[in-house]
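The other protein chains are all here in position, but one chain of the complex has been omitted.
Let's look at chain A:
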Amino acid sequence: MISLGQLVFQVEYAMKAVENSSTAIGIRCKDGVVFGVEKLILSKLYEQGSNKRIFNVDRHVGMAVAGLLADARSLSEVAREEASNFRSNYGHNIPLKYLSERVAMYVHAYTLYSAVRPFGCSFILGSYDQDDGPQLYMVDPSGISFGYWGCAIGKAKQAAKTEIEKLQMKDMTCRELVKEVAKIIYIVHDEVKDKAFELELSWVGEVTNGKHELVPKDIRVEAEKYAKVCTTTTSLLHGISVTWVQNNSTFKVFFPHFMVTN
């Protein structure tokens, strides 16, 4: 029963719930997939690393979410069951295209009946295996799923998408991509509206031997350092255009980023 958009409105509202949540991005590169989530810290009392927004669905599959976290958590359980049943029945890893279609079908079912409400979350699924290579799929509250090379969900998804489009991800490796993902999250983070945030980074690819896991602390710290440098450069560039530098009594023009020390 489609009463002039009653149910369709519910789906639209669900998508709005996602848009109010902080950003999550996923990018697929030559040899893996990297996820980055801007986890806003709502209270100083939160334990570091808690309230995870990236889940493990199967050994080789990761899921980054945005929107109502409770809905996202129950969907991650659904995805886990699907992946587990597939392996039980057919004896091998579930192909990501199939998993995302199955979970999308489940999400879609909740948009059909007035007795239930649609899920208020979008999520990005990523995997890596020997046969298919890296794969990235996104599912939204309406229950559709698409494959991507890079996608973003949450409040700054437009800005994030613009940044993602600048990347040549097909030629990058995971190690290079981790730094870029951190940089994008730092760029799209709104310092004015939302204060502190914690960056949650995870990856799956040849570098992890096909296992989805959080990026190791040292690599994450390095990526955050790179991200902070880039974002500070960007903010300085707004103010300065050209700087004269005296060097052996000759005036030379240098681009501002050489002036940044952080």
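What we mean here is this: contacts are C-beta pairs under 8 Å (C-beta built on N, C-alpha and C of every residue); 3 or more make two chains touch, one makes a residue touch a chain; residues count from 1.
Operating definition for what follows: contacts and distances are computed from a predicted model.
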item: Record-based protein name (UniProt) of the chain missing from this complex, from "Bridging integrator 3", "GRR1-like protein 1", "Palmitoyltransferase" or "Proteasome subunit beta"; value: "Proteasome subunit beta"
item: Per the touch definition above, residue among A:92, A:170 or A:217 touching the missing chain; value: A:92
item: Absent-chain interface as seen on chain A, which is shown; value: 89-92, 95, 97-98, 131
